[in-house]
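For reference, the structure I am asking about is given below.
For this depiction, one protein chain was excluded, whereas all remaining protein chains were kept in their positions.
Each chain carries a letter (A, B and C) given by its place in the written order, and its residues are counted from 1.
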């Protein structure tokens, strides 16, 4: 059986003294092993990254961008292979994997424009013959720790921009589905990146703790659950590192009485159940304003859900695949059970679907739950499964209050035709990413991704313009050239 | 005797159940008391700020700027009074206080341009008929905690921009010299700011800890010593707040053999001894490259220092005044003692100067120490007194290594005529603010202030463009308007 | 009788060998004379501006901004006097003059932020150890030629930014109402501007032609009618000058069936008749979509117009005043006559109103004309009077086609609640300034003002960010410092 190892200083490195099983979630069978890096292996990666830093930092910005242009081309040429790798370990259907990869490639494209993005601010004559300007200099060795649900895209949020800015990188991918992540890093190497600039270490908490404590690591980017994000953020900060840590979500869509209901249902179908709901931007709560809207939403959604196919990634006609593990399958089912027990109405029940030929797979079918209320556990917590819950309210303000009171503030959406309703919503909702008739308002690669409240720890958002600020430090230079003939007088006052 | 109280919700508030002495450092006498706010008083200020927030946030940006324009005018009209207040409690001479105030006013001027600075990024057609844009929204109630050495300027680094961005503010000034700080806040109130938008609480750790833990505070800005900065940063972060905490410094100037030596000496005189060296940007170490440069520097500096006058703020002919407290006077003297004991050469000795009529004042005279080496305690730690130490090295690289190895990375400077030396220095030195023949490279108000290494905790620098990012959160909106005739098809793939 | 002279090199200058009458348009009487500058006088102003240029250009940007801060304060302190001057010569009512002045002051405020706005772009390591940056350097002596309808505001669109950028300026105001313009320039002088930086020459075509041909003038900004704008633009260009020339307008509002009709009527009332319609952003055509909307609009507007008061500026209860001259009064009446003759319906007839005590004033009352069609002269040409014409169409596309086919493209507006209609309109209309439920979409001072088609000649818009680009030239510097030890090899290839 294959073991997925590490990429250190441009070389494959096994270090498989400890390993962990990788499953095919559609069959429920172990398909590979992943090596779990020891402290020494992680330190070796850091040493390589540290050694590669000075030369990479001084490489002209256009030459750093050139690597990104080649990387983009290689990602496109190898897209099918990458999507297949994702399907085998994560379980998502090929059209969905292709969408993920495309979004990731767009982050590489943004990094291709690094020369424009790194421009500093130059001021002439801030004083008599004194000029001043800022430079955004790289940090040094930085690290990323990424989740299972987007093995291609989320790492690509991080290292293309970090590396284009002049840093060197250590990536610790998810141990559930590391193969596509490692392969993509190899393509970056193939694109002409010098050895040691990009390194991948697979592993578990042992590896993570080295990244969080080693003094040579200057910054850590993390995406995962809120509990871990908070731990990562505190630990990294305590160890003198810059950190951005993205956590959980509970994304609500408000359905207004004037919404185009057929369109809303179509949009919600993909946003709630796509990728089995294992997306931090999944739309998991629909808040219907008024019973008329709610009844229409539930009845149309019920019909629409009949056409959904759940199954293995090997059949691209499927709409979505299994969840990632047996434990997660049980956890999702448990949330549906608890909603039922708490008095909600299970309109469409996706528990224990029978998928012919994949009886041992970790499947959960699309589930619709009506009459959910804010006290229910299934409302409060992130389910991360193909479950859409409907909450009924009487007014738009009531709907917004629900969202603003929730612990998370990642994404949200409103369905309406009314300009004023949309503007009021976008202005006052305490959520970082807002959609107007757009149910998955993931910002495009030239904007930045980030939630509010307990969905993100840190000052700066992921990718886009904020990534430049996260992966660089501001340096401000003030310059005056001495005129040999003129001597300045002594000044004790603070210069004004 | 007068007691300096608080400004809460537009009203003077005493709460003087606990107080602390304020000294006139030139006479060594207690001149006033400062009230130390209880937990309840701080919470009352937070409540006021929270109540004022929604209306202030929704005030059009031009009207927020209008308050800043009036504030600037009031600061200029009352400059003499402010400088006198600073002189009485801090001890700095009027020309120096005026310089500090002018720098602070420039931060208000920058806040006058908030409409330009708050512009978000708008993208048309990110997808078919889909637009996306970012807004930089205020955080809510934010706090500032400021040091004794710039009672006017450092608070003005913080709240003008915070308030212009739409936040409401709680300021906790230094308890050593709070009068000018409080008076300036009253001028802002007079400028037309609604009650509760700006609040001042005087106090000690009890007040600080409320600001660090109360859930309603969204962000904390701090300037002070590194040990406290680190505590503030960790505690604020642990309590879910955004934080930037600026700490100590040890600013080196490299004096190259080709430097214009008379100019360098004149510049260093002000940069080392101005404001008694109680500046986080004070130039406290001169690194001379080669003995020829070192000898010239020491001999010319010795001569130049003879013309320096130390004395009370009441005489504007003085160059600098006392240090802030008796304890600090003893601490500075102790550093000079230790340097002497460690084998350095005390070229000009400022210990125990006799100032006629001010025999009890906390004075330290200008001190020059040659042959200092990196192992000495006086080199490693921040003295924060009128002491310039000279380190001799053989090469520019050796000089830069010293700076890069030091714990702090606030400011630094090189004296040279050579374009290549200057560029190499600015590029490779691990310090946030760099001067080329500029010994106090404090960025102008339209750039940002921030050190590297243990001189600043946080991602974003103080004032200038970074202040906009620190005092706002990014929100990204993606918008599509439904065309009633066209229904979108179901899509399960991640949108690309 | 008073004669309004010139301001040259900081001095009042009469040169009144030729003069022209200034009228009080409410009484129809001559009230003053304005001097018409000779070629020599204009050249003297240019010489002064040229002499003042080098020192002003090298004045640190913060000191240039300081003059603008003082200028703003003086404008506010003297606002009543300025508004009275405007009322006497232009005829507009004090609340309207105050609005104009406030808009002008906002342009001064924007110029206060010049340090931020002038920042160039700095790129590190564009090649090995090669840096490159851009500077936006001033042009030299630049000129402005301004119209009668905003004697305070339009000049303030131009010279505050031009001067803040480091240029020196010659202004040629309208000869109809030059007093407030001259007085405002004197306030700028009083604010501390060095002599010769700002100069005012009153005059006619003789003065204009010097400004358009003298080689020392680097750029010309103009606002006026399209015919003159085109002449100015061609002549200035032919003489090697940069030019932006703003001309006429015919601003349409589309009134959709879903519009909030009472609001639309209230908005249109001010936008059509305010300042007697003598605004290049006046809303002079309402395009009603569907007869139901049209009938409601006309009937409600007819009622609303009954409350309008036309009269002299001396009574602030009046809504609007006279037009500027007897000839213009006759011209406006002539357009109403022609519409009537062409078959349109004069719903409210403002011809020949009787204003007690002001029988000789140049008054035209508010006029509403229905059933206007695109072939009518009154539709094709700019009336510049208090006349609102209604065109009836069947669809929104038809309404947009009308606007896109018109010669002018200054401003436009749509009244609707529908997000999609608003977005489609804003996207596809060939007009530079677009309002959604905002009938006078004059951009705020931190955006830029400019029409499309024959409403503006030139690449860059007026005031706001574009003004920085118009009043500066880009200079790009590429810098490499020689390393004495390393010699570069000969390279004949174009560097890559």
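In this text, contacts are C-beta pairs under 8 Å (C-beta built on N, C-alpha and C of every residue); 3 or more make two chains touch, one makes a residue touch a chain.
Note that the structure is predicted; figures quoted are calculated from it, not measured.
Note on the undisplayed chain: of the listed residues B:43, B:76 or B:121, the one touching it is B:121. Residue-wise, the contact with the chain that is not shown comes from A:65, picked out of A:8, A:34, A:48 or A:65. Considering the full assembly, C:432 is the residue among C:25, C:91, C:113 or C:432 that touches the omitted chain.
Residue A:73 is the one among A:16, A:51, A:73 or A:430 that touches the chain not shown. Within the complete assembly, residues 58-62, 115, 118-128, 130, 133-135, 137, 416-420, 422, 436 of chain B touch the chain that is not shown.
Within chain A, the residues in touch with the undisplayed chain are 62, 65, 69, 72-73, 106, 109-110, 112-113, 115-117, 119, 124, 129, 131, 418-420, 423, 427, 444-446, 479, 481-484.
On the side of chain C, touch with the chain left out of the figure occurs at residues 93, 95-96, 98-100, 102-103, 106, 121, 123, 126-127, 130, 132, 134, 153, 233-234, 237-238, 240, 242, 259-260, 262-263, 266-267, 269-270, 273-275, 279, 304, 307, 319-320, 417, 422, 426, 431-438, 440-444, 446-450, 452, 454, 458-461, 465-466, 469-470, 473-482, 484, 487-496.
Just so we're on the same page, only the chains that are shown with their structure count from here on.
Centroids built from CA atoms put chain B at 36 Å from chain A. Counting partner chains per residue, chain A has residues 121, 123, 126, 130, 134, 417, 422, 436 touching two or more of them.
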